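With one protein chain withheld, the remaining protein chains of the complex are depicted in position.
Each chain carries a letter (A and B) given by its place in the written order, and its residues are counted from 1.
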Amino acid sequence: MGNKRLVQGNEACVEGALKAGARFFAGYPITPSTEIAELMAEKLPLVGGVFMQMEDEIASIATIIGASIAGAKALTATSGPGFSLMQENLGFAAMTEVPLVVVNVTRGGPSTGTPTKASQGDFMQARWGCHGDHPVIVLAPSSVQEVYDLTITAFNMAEKYMVPVVLLYDEVVGHLREGVKLASSQAVIDREMPTVSPSEYLPYATGDGLIPKLAPFGSGYRYHMSGLSHDETGFPTSNPATIEKLLIRLNDKIEKNRKDIIKYKAYDLDDAQVIFLAYGSPVRSALQVQKEARARGEKVGLIQLKTLWPFPHELLADVFAATKADFIIPELSLGQLADEVSKSVPQAKITRVNRNDGALITPAQLEQALKGVL
Amino acid sequence: MNKNWELIISGSGGQGAILAGIIFAEAALANGYNVIQTQSYGPEARGGASRSEVMISHEELAYPKVQACNLMVAMTQESLDKYADMLADDGVLLTDQDIDASALKKSIRVYKAPIFATVEKLQKPMVANILVLGILNTISGIVKPENLSAAIQARVPAATISINLKALEEGIQIGKKLVNA
Partner (left out) sequence: MNYKQMLRQNKMPHIWCPGCGHGMVLAAFLRALAQKELDPNNVAVISGIGCSSRASGYLDFNTLHTTHGRAIPFATGIKMAKPNLKVIVLTGDGDSTAIGGNHLIHAARRNIDLTVIVFNNNIYGMTSGQYSPLTPHMKLATTAPYGNFDYPFDLVNLAKGAGATFVARGATSQPRHLEKLISQGLDHNGFSLVEVVTQCPTYFGRKNKMGSPVDMLQWQRENTSTSGKEGTIPLGVFVQEERPEYGANYLQLVKTVAEGKSGE
């Protein structure tokens, strides 16, 4: 216990990013993510990193993409409205395969919405916010410790898969303070450098694998990078076969690595008749109710999703095949998660518990839902 | 004492209720408890009534917000009126001697302390929140006094440490009188 510190969610994100090797932050203030920018402004200069406050969120993500292209591990932090503004360049990073981390601390929407209250209305925006079929990884912590741990994971996955990673957590998780160990056993993953000489180098040739080795600008490998559909050289192409091949590979590098990317935590599933399924702050409510129900002898389980995208359809299908359990899905939206789950387990009975007033779903609400199912 | 504490510290924006919650959570963490601290944010936290919530338990905590408050500090009439409904029937209230708590259920234990009269005497109104922590911890016995003192020193501006520690000591003395009364 003694080595735990009282840390706020957004502070844990900063500590995790620095631990993962992040040395570049560009952002624009927005509630409820602003503490991340403030702490980065304080801490990055101390480790020789760069902090920049930009003119808007579009510039913020463009600047960190530039920094990452030059070799830095870079992040920005924002909330729903700013995340919307970042979408075009998030697509650019997906298309050009530039690793970076975007932290979206979610608040009520649409529009200015409810800046100081929690919401999970960005579940789909995090996956499908930008145009085109693009790869993206979305991770979702539900405690301060998980914010720290998954921020490190986010950078590792970004560098490993050469893809933008979104860290998605709601205002409650961002602002609560808990005892946390600011230490991790996760090894830090750094970008792979090309193994061929500059004269033989093709930036987007992936050999037998799916992931390119992009040399940082200024490292002696001169090449062209473009958001246009491109071939292995990086130059634009209008060849239909090359265009399709690129799009398939971009998405396959995530789809074919689902096992490595999909993280979750399961509680008491084996004999479960009812399973709570949640991510973010509703996990906290569900966990309390699940524990109390087990103590009463009720066969209740819980699945906490830590990876939201790619969505763990196969996990849910397997669990349902084994248990035939009913699902209760609490979420701070009209049902974006529940809709996706119904694709995984179309036969399952799903009870939705939705809350859209900015407050957390209470254990009492979930107790009531549980009574209706058992 | 083996019990779960669900603490609310409330006051008007600027009185330091939120910082007091953070400091008390840090002291409880150092004391070996599991803790979660949350607070009200935004326009409502500027002026008006604001609150800091601290969950304190030897068991694992999941749900982060207070469900049945068994320990409340109300530093203003407005904050008491706004949050009184959150107090459990067997809860404890600590408030200033000039605040009217007569509307509360009789089962609630009310401690009235000379909070603002004392900080006026110290000529430092901004240390009221720390004085309150001294009283609160003395009547509840949740953390060791040295853990509270360490948390205060870690979280208040360096230049104000000595006046804050003086406020803490005053609070402890007031708390002792209340307990013995």
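By our rule, a contact is a pair of C-beta atoms (placed from the backbone, for glycine too) under 8 Å apart; a residue touches a chain by one contact, two chains touch by 3 or more.
Since the model is a prediction, treat every value here as computed from it, not as a measurement.
Considering the complete complex, the chain that is not shown touches A.
Annotation: of A:Ala12, A:Ala37, A:Ala67 or A:Val353, A:Ala67 touches the absent chain (contact as defined above).
If you put the hidden chain back, the residue from A:Leu18, A:Ala37 or A:Met52 that touches it is A:Met52.
Among A:Pro110, A:Gly218 or A:Pro346, only A:Gly218 touches the chain left out of the display. If you put the missing chain back, the residues of chain A touching it would be 24, 26, 45-46, 48, 50, 52, 54-56, 58-60, 62-72, 74, 88-89, 92, 216-220, 222-228, 235-236.
As a working rule, only the chains that are shown with their structure count from here on.
Chain A meets chain B in the complex at residues 1-2, 4-6, 31-32, 115-117, 171-172, 175-179, 281, 284-285, 287-288, 291, 360, 362-364. Chain B meets chain A in the complex at residues 22, 25-26, 29-30, 32, 34-39, 41-44, 62-65, 67.
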